[in-house]
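One structure is given below, encoded as structure tokens.
A protein chain is absent from this complex, but the other protein chains hold their places.
Moving on, here comes chain A:
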Amino acid sequence: MSTVATSQIKLTPEHARPRASVRSRLQDALPKIVLAPSFAITIVFVYGFILWTIYLSFTNSKTFPSYVITGSRAYQRLWGWTFDTDPPSSWYTSITNMGIFGFLYIFICLALGLFLAILLDQKIRGEGVLRPIYLYPMALSFIVTGVAWKWFLDPGLGLEQTLHQWGWTSFHFDWIKNKDFVIYTVVIAGVWQASGFIMAMFLAGLRGIDGEIMKAAQIDGATTFQLYRRIVIPLLRPIFLSAFIVLAHLAIKSYDLVVALTSGGPGGSAWLPSNFMYEYTFKRNEMAVGSASAVIMLMTIVAIIVPYLYSELREKPQ
């Protein structure tokens, strides 16, 4: 690709002249000039702002930003709260929830997505109807998803009430109001929203597998189960990686769903780090602590994304 570009420039007649005119030099620089604003915006508003946030996390900013560096007190407080379990600190709750939510959300979405994709790949009549049904939740906002599930899981109105009316009066399901279980309702709603999309990713992967390999394995007498376990699923490895990246990134960013579904849960028991950051920065006037928690979130994402992006961009020889 780069060789083509260089030869393009050589072909440009003006370039061959000994003294390039201002106009032609401008022409040569034009692509960079066009790209420059976007790049500058990214540098300032992404990387500059990240540095700014890191800076704020080392000050003692409260309601308003302060620019006097006062050391790592915000991080020390977060570190202290990490082990503050009785009663659990908000930070402890947030990171524990992140662990529970992150693990279950990613694991269930992957498992369910793969399962549905394999089922749909069995020459199903009506696939064209089923696929969009599994996938539409991805088009909804977290807020709408949260509102719908809040209603559905409400003990007095939703599922519990319905089953009582149908005669199963001992049925009890109040997770959404229970501080120990509320995070699992976030998992349910999150899985409902994203699993169809993961299914679509796996389905695309399955359709890309060479049919000959499958036929060969079948002739060798492999059962369907063996076929999938030994051949198909190993071939889907790149999809697992992409899906994992998408889900991990969605999980760490999840903020809206917790707000809409649980309003933070009883006593903030459904908080994720993103909710912690928002509350401490904008509502509790602990800007430095909020910034420190944002930095920790960012570091987590960096640890996951940077190796991935690096390998993606390096792999293609240009």
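By our rule, a contact is a pair of C-beta atoms (placed from the backbone, for glycine too) under 8 Å apart; a residue touches a chain by one contact, two chains touch by 3 or more; residues count from 1.
One rule holds in what follows: contacts and distances are computed from a predicted model.
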Quick one: find the hidden chain's UniProt protein name among "Ubiquinol-cytochrome c reductase iron-sulfur subunit", "Branched-chain amino acid transport system substrate-binding protein", "ATPase" or "Sugar ABC transporter permease". "Sugar ABC transporter permease"
One chain isn't shown here. Among A:90, A:185 or A:274, which residue touches it? A:274
Full-complex touch with the removed chain, picking from A:58, A:81, A:105 or A:149, is A:149
For review purposes, identify every residue of chain A that touches the missing chain, sorted by number. 1-2, 4-5, 7-8, 11-12, 27, 30-32, 34-35, 37-39, 41-43, 45-50, 52-53, 56, 65, 116, 119-124, 130, 132-145, 147-152, 157-159, 161-162, 165, 192, 196-197, 200-201, 204, 206-211, 213-214, 218, 223-224, 227, 232, 238-239, 242-243, 245-246, 249, 252-253, 255-256, 259-260, 263, 274, 277-278, 281-282, 287, 290-291, 293-295, 297-298, 301, 305-306, 309-310, 312-313, 318
